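Note that one protein chain is taken out, while the other chains of the complex remain in position.
Chain lettering (A, B, C, D and E) follows the sequence in which the chains are written, and residue indices restart at 1 in each chain.
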Amino acid sequence: MTEQKASALTHFDAQGQAHMVDVGDKSETRRVAVARGSISMKPETFAMVKSGNAKKGDVIGIARIAAIQASKRTSDLIPLCHPIPLTRVAVEFALDEAQSRIDCSVTAETVGRTGVEMEALTAVNVALLTIYDMCKAVDRGMRMDGIQLMEKLGGKSGHWVAGQ
Amino acid sequence: MTEQKASALTHFDAQGQAHMVDVGDKSETRRVAVARGSISMKPETFAMVKSGNAKKGDVIGIARIAAIQASKRTSDLIPLCHPIPLTRVAVEFALDEAQSRIDCSVTAETVGRTGVEMEALTAVNVALLTIYDMCKAVDRGMRMDGIQLMEKLGGKSGHWVAGQ
Amino acid sequence: MTEQKASALTHFDAQGQAHMVDVGDKSETRRVAVARGSISMKPETFAMVKSGNAKKGDVIGIARIAAIQASKRTSDLIPLCHPIPLTRVAVEFALDEAQSRIDCSVTAETVGRTGVEMEALTAVNVALLTIYDMCKAVDRGMRMDGIQLMEKLGGKSGHWVAGQ
Amino acid sequence: MTEQKASALTHFDAQGQAHMVDVGDKSETRRVAVARGSISMKPETFAMVKSGNAKKGDVIGIARIAAIQASKRTSDLIPLCHPIPLTRVAVEFALDEAQSRIDCSVTAETVGRTGVEMEALTAVNVALLTIYDMCKAVDRGMRMDGIQLMEKLGGKSGHWVAGQ
Amino acid sequence: MTEQKASALTHFDAQGQAHMVDVGDKSETRRVAVARGSISMKPETFAMVKSGNAKKGDVIGIARIAAIQASKRTSDLIPLCHPIPLTRVAVEFALDEAQSRIDCSVTAETVGRTGVEMEALTAVNVALLTIYDMCKAVDRGMRMDGIQLMEKLGGKSGHWVAGQ
Partner (left out) sequence: MTEQKASALTHFDAQGQAHMVDVGDKSETRRVAVARGSISMKPETFAMVKSGNAKKGDVIGIARIAAIQASKRTSDLIPLCHPIPLTRVAVEFALDEAQSRIDCSVTAETVGRTGVEMEALTAVNVALLTIYDMCKAVDRGMRMDGIQLMEKLGGKSGHWVAGQ
């Protein structure tokens, strides 16, 4: 690995030491990030979550709140993240009965000097963890997959879409 | 879904309302949980992380610290989790060059009234998120998969191993 | 005021200086506290909350989660509180249509060296604040009243009931 | 309740799902909120607090610090609150000997995209809880009442005063 | 350095990787730690703090509260610290007019599986930082020195006193 490659990881300085990158010169622009992820479970567990969503035992509703709150804790959890004043967070769930899987998608926004990818991804992770927590008494083998950034808008790097 | 099934989700009472489950009658025993998960990336990104691990730009070392700290924040992040005095947390990483993938495994332990699955899983999630954060400038398409509980010891439910 | 009276406020030492009181010699016993409080609003606001509770816009469900999470933050918020490993938290709401008022009641439990009154009261306060937050766009004049401890069990002081 | 009314609760989207409302388009203006609340106690307790305020055992001084710190934790406690960079927080107490009651008033300010009502109200609540905590050893029956927003300035909704 | 010496730093495993050390086998005993530290300032600044302590502008009282609260945040701040349920925290200040210096001493206690040195030291540090914060408008050159553990009781290592 050459020196050049090392500096490509911007969270490290020329000596390879971690720092919180200087964003003071970046302009304050609207920035959006969309992330998603899934949790797979047994059909019986899926049925419980689904029915709860409509009537009682609202697993999905609680996971949504946990996700929103976690987005606000991102810079506390991820060591080199800048603190960011989020201006919007929205959390969507889709219930895929055929796959016995719940998909979560989070959109985070700010008007700031750096992007909100980590806020969106952290929210997805905590949404899935919260579903796991509430269902683990009946299904310890649930599995989280496909957690990734889907789209990113704003800032110098412009519009980015996964898979393009 | 019958009433019985609803009550199987122990985080909800008979009326389907969320609560922090009573664990006051459970005995204080040693409890262990092991969780794991992976993050996949481009071969170039993988090479940077791998070389950094040995010499400079220690992505893995920082992810380990973030994971340990996150394990202590679990009950803050997951709404219905009990606060638990962790007695041990260990975080291992394996670098799979063929798959261009980093695997993370966390072991959490307590001597307490309830298990530490969520602490182990939360630590894995934050380890992977931290790797994502530090490499995202060069690779936004990284993906987290296979996050799951591998093993659980202690408490009424005894020894549980994934896939058995 | 005499010296004796000053020392009656146990959070201050003989010199009147604040400290976190020594509870190391207290035994670990099961301790329970019940607190309650209310928020009054316009009938129109009450109707929105009530209908949301059943179908969509679940104000009450979100307030319940906020209350449970706040109970775990009590020693972070109240300077001289001891950190306490809660073993149970339950939050009940009653909708009083005649008074256009929502009543909240929280039961907190621990097996520990000191009581959980503050955890129960903090949870009630944050439940009411969360209701206020979600309804304030339509009703800024909502008012919180009657926040108090209702009952306390365990520890040297035994069973205490409000108004007795 | 019609659909229209549901959407009046801005913390829920058209499907009734909670979100952190988009404030990215709001302009950054100076915003002020004033909230107040009271705690009633036995005359003996009141006398202790009052005398401590002047000489030793400074209950009021500690409650003031707890209130200021709590105002900074508001978005951590209230699920759908935006994180806000407070530019000023002031906490006043008035001792009403005739009523054996302590009144607390908090003024919070920011230059931001959304109001600071929740910050002011949260600070009042934690001030009163802190007084309760420090006096509970001698008076468990204290009661908090009249917690409400008094005034609000700035933003689209302009100047709002309670009772007008 | 030999392998043996490396393992003397117990926060690293045999491979030199950081972990939260296993304390599950340690017995729960009463543990006490005393730490101290000082902040030096200009005589004019010292005079302000001293007079404020007695009459108005209570710098010392606020630093005491900040120290107690910080002791409860220790495991959040120090990556490899175990979460510990503190049973007592006391903070003393001595005003040394001749040296224009304020000395702070903190005693922390728990009944637990590991010591409370870090809790006592963290409290001292935050006490001094709080004094700095409140006086910095008039004296930016203040300096913190002599922050160290003075005494430690309980656990396998027994009684330790600085300088012996």
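Definition applied: a contact is a pair of C-beta atoms (placed from the backbone, for glycine too) under 8 Å apart; a residue touches a chain by one contact, two chains touch by 3 or more.
Just so it is clear, the model here is predicted, and its values are computed rather than measured.
Undergrad: In the intact complex, which of the depicted chains does the undisplayed chain touch?
TA: A, B, D, E
Undergrad: Which listed residue (A:Val21, A:Leu95 or A:Ala162) would be found touching the missing chain in the intact complex?
TA: Among A:Val21, A:Leu95 or A:Ala162, only A:Val21 touches the chain that is not shown.
Undergrad: Using the definition of touch stated at the top, determine which of B:Asp58, B:Asp133 or B:Glu151 touches the missing chain.
TA: B:Asp58
Undergrad: With the full complex in mind, choose from E:Val32, E:Val111, E:Met134 or E:Leu153 the residue touching the hidden chain.
TA: Residue touching the absent chain, from the options given: E:Met134.
Undergrad: Can you name the residues of subunit A that touch the chain not displayed here?
TA: These residues touch the chain not displayed: 13, 17-24, 75-76, 79-80, 82-85, 112-113.
Undergrad: Can you name the residues of subunit B that touch the chain not displayed here?
TA: 58, 61-62, 65-66, 69
Undergrad: What residues on subunit E make contact with the chain left out of this view?
TA: 1, 5-6, 8-12, 15-18, 37, 44, 47-48, 51-52, 55-59, 62, 65-66, 69-70, 73, 76-81, 117-118, 121-122, 125-126, 128-130, 132-138, 140-149, 152, 160, 162-163
Just so we're on the same page, only the chains that are shown with their structure count from here on.
Undergrad: Under the over-half criterion for shared residue numbers, do copies subunit A and subunit D use the same patch or different patches to meet?
TA: Counting which numbers both chains contribute, under half are shared, so the two copies meet through different residues.
Undergrad: So which of D-E, A-D or C-D is the twin of B-E, meaning more than half of its contact pairs are the same residue numbers?
TA: Going through D-E, A-D or C-D one by one, only A-D repeats the B-E interface.
Undergrad: For subunit B and subunit D, let me know how many angstrom lie between their CA-based centres, rounded off.
TA: 36
Undergrad: Report the inter-chain centroid distance for subunit B and subunit C in whole angstrom, where each centroid is the mean of the CA atoms.
TA: Centre-to-centre distance between subunit B and subunit C: 31 Å.
Undergrad: On subunit C, where are the residues touching two or more other chains?
TA: In subunit C, 17-18, 58, 61-62, 65-66, 69, 73, 76, 79-80, 83, 85 touch at least two other chains.
Undergrad: Taking touching chains as linked, do they make an open path (line), a single closed cycle (ring), a hub with spokes (star), an all-linked set (complete), or other?
TA: Chain contacts: none of line, ring, star or complete; other.
Undergrad: Which chains are in touch, pair by pair?
TA: Pairs flagged as touching, ordered by label: A-B, A-C, A-D, B-C, B-E, C-D, C-E, D-E.
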